[in-house]
Every structure is written in C-alpha cells, then in structure tokens.
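Structure record follows, encoded as structure tokens.
Shown here: the complex without one of its protein chains, the others still in place.
Moving on, here comes chain A:
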C-alpha cells in the first residue's frame, strides 16, 4: 500500500484532533470493560486450551509411535499439526503478550513461557511485542512490513532482486519458524556488520537461538523417531513431524500475512508520525494498519484469535478469548468515525496478500499498467529497470510520484 499521507485521499483527513482523542477515550472504555469483568471464566478458558493442547500433542505423538501404519500416520500427523498450531497461536503468542499475566500463575506467564518454535521467546518478545506492536506499519520502523526480505509497500524502494520475492516468500512460508528466528535476530542487518563489531546482545541471541533450534530439531527429528524404532516407524515418524512443522509453518504464515498485508491495509510514513504520538493517534494507526479474518469459532481458535487482528492490535494485552465480544463495539466505532473495518474470509485475505507480494515484486504501477496488448512494451520497460541501475529506477520512481501528486491534486480539486 502507499502510506496514507501520500495517497490521493488520506483516509483520516476527515478526523479532527478532538475526534481522534474521543475515539481513543472510547477505545479505552472498551478495554476497561473487559478488565473489569476479567476473571475466573477467562482463567478456566486458557487452562482448558493448554490442557487440551498438551493432551492432543501427547496423544498424537503416541499414535505416531505406530506411524508405519498409514492410518496412524494420518491421524497422528493431523493431531500433531493442530497441537503445534494451537501451541504457537492461541497459547504461545498470546501468553508471551502478557495476556494472562494478570492470573499471577508462574506457569502461564509472559516472563516464563517458552514456545514450540525455532525463535526463542526472548527475542520474539522484543521484535514482535516491542517493535512491531509499537511501530505497527510505519515504513522503515516496523520490520514486520516484509520482514526485511519482502517488498510489501510501494514506499519500499524496488530493486531487481524483488522479482524473486514470490518464490522466496513461499520458501519462507514453508520454513517460517526459521525465518522468524532469523528475523528476530535481525540476521540480515547484523551479518553486514564486521564480525568483531557485532554487539554482545546479538552474539548472545545467536547462541541461544542455535541452542533452541538444536533442541527443537532433536526432539522432532531424533528423539521421537527413535522412540518409534520398535515398530519400525523411524522414518514415518520423522516424516510426520516434518509435515506437522510444515503445516504449522504454512498456516501461521498465512494467518500472519492476513494481519497486515492484504490490499487496503494502510501504512504510515515515518516522517508523518509525531514525535509524541497520543494514545488516540496510536489507536487510529492500529485500526487502519490491521485486517481481520471472518469465520467460525474454530477459525478464531486456530488463528490464535489473530483473526481479530484489529482488536488484538488495539488491545494486545487483553485475553484473546475476549476479542470476539469486543469486535462489534470496535466495528461500531469504525462506522461512527467513517473508517474502513478491513475484514474478509481467510482465502480472500490470503489471496489478497499474495497478490500484493506478486504486484510489488514488480516496479510500482507496472502490473496495473500492463495488459495483453502492451505486454511486449512493458517487458521492455521492466528489462530496462532491471538492468539499468539505480539511476534509471529512481527516474521511474520520480515519474510515478509525479503521477501520484497529480492524482492527489485532481482529487482535491474535485
């Protein structure tokens, strides 16, 4: 998306500062309502989910001890995939957000939780809770915008290497947990720094992440397959565990793409964010920078309630089981203030996100301007931009921006 301040019509232009603060107060009140009624039934909910998840995982792994028999393989793999998804999404992600810290149960607490993922909870909490949730969708500050490997916004400069992004986005999706681990360490940025100059923090992070990956891999690819040897199920169990991790990776990647990447989700210019952003302004940015997935209760559970991404971004520390009841109130506020509540079923959001990945793998405006007739011509332009060096590309960008400006002015005049 183009950052809102550079769009023909800024979707927040009709809001006064007083509107934004009133909106903030209304959202604070919604949050307080949940805090005031948070209690035993919520605690029962998360304990139930943890209980079911652990029993499902144990059961699935037990079935996989006999995975040489195809029905056992199928049942065990399906169960383990679901268990891993629940563990990462509804439990791990939300516990690490501190959504359940209020229970003061040291076993379900953001400071003690470790999840079934390559990334350590410590580095995840930094890159996700702190950076992404604070600077959501600010180009250049929120690294979740493309995770440093993808171009998901017009305002991220296009380079020829982006032509390959559909492919490596797919590879990233398959091995998403390792992608996240590398991303949480800011591996790309840190590897560019000469070895002796890298921070102690980074070195420590790498060490603990490698240790975690080793333990995770040992569990799924050595210990459990080895336990299956008596039934001759070593390889089937190994394959089952790999499949479960793959399914979990593809699923979590899809859900996460849906949260911020579908077409129509807004992004923000760094320069346009005030030094001291008010609570209301921050809320507004969260409202426009997230997208929901509509669907059944099961869908909400399996996405860790990130299907309520808008509500989650407004209230990251409220228990996830309460987002559903908050959603209608939030939606009403969107209507009241004339804002777009971005919501669609999963397939539509995933398709939209992938459409953007394809579209932005190409220079700005290229895909929209291309049709069957001018294809040869457009391919020529693309060839020139790809081989022509930064100067040519900058000229193309400038032309695009000129066109944008004209559009903006035309819209104003109208």
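Note that in this section a contact is a pair of C-beta atoms (placed from the backbone, for glycine too) under 8 Å apart; a residue touches a chain by one contact, two chains touch by 3 or more; residues count from 1.
Quick note on the criterion: contacts and distances are computed from a predicted model.
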Choices "2-oxoisovalerate dehydrogenase subunit alpha", "Multiple sugar transport system permease protein", "Cytochrome c-type biogenesis protein CcmF" or "NADPH oxidoreductase" - which one is the UniProt name of the chain not shown: "NADPH oxidoreductase"
Listed residues A:111, A:336, A:377 or A:407, member touching the removed chain: A:111
Of A:218, A:336 or A:377, the one touching the omitted chain in the full complex: A:218
Residue of A:101, A:263 or A:404 in touch with the missing chain, whole complex considered: A:101
Missing-chain contacts mapped onto chain A: 28, 32, 35, 38-44, 51, 54-55, 58, 96-98, 101-107, 109-111, 114-116, 125-126, 129-130, 133-134, 212, 215-216, 218-219, 222-224, 227, 279, 282, 316-317
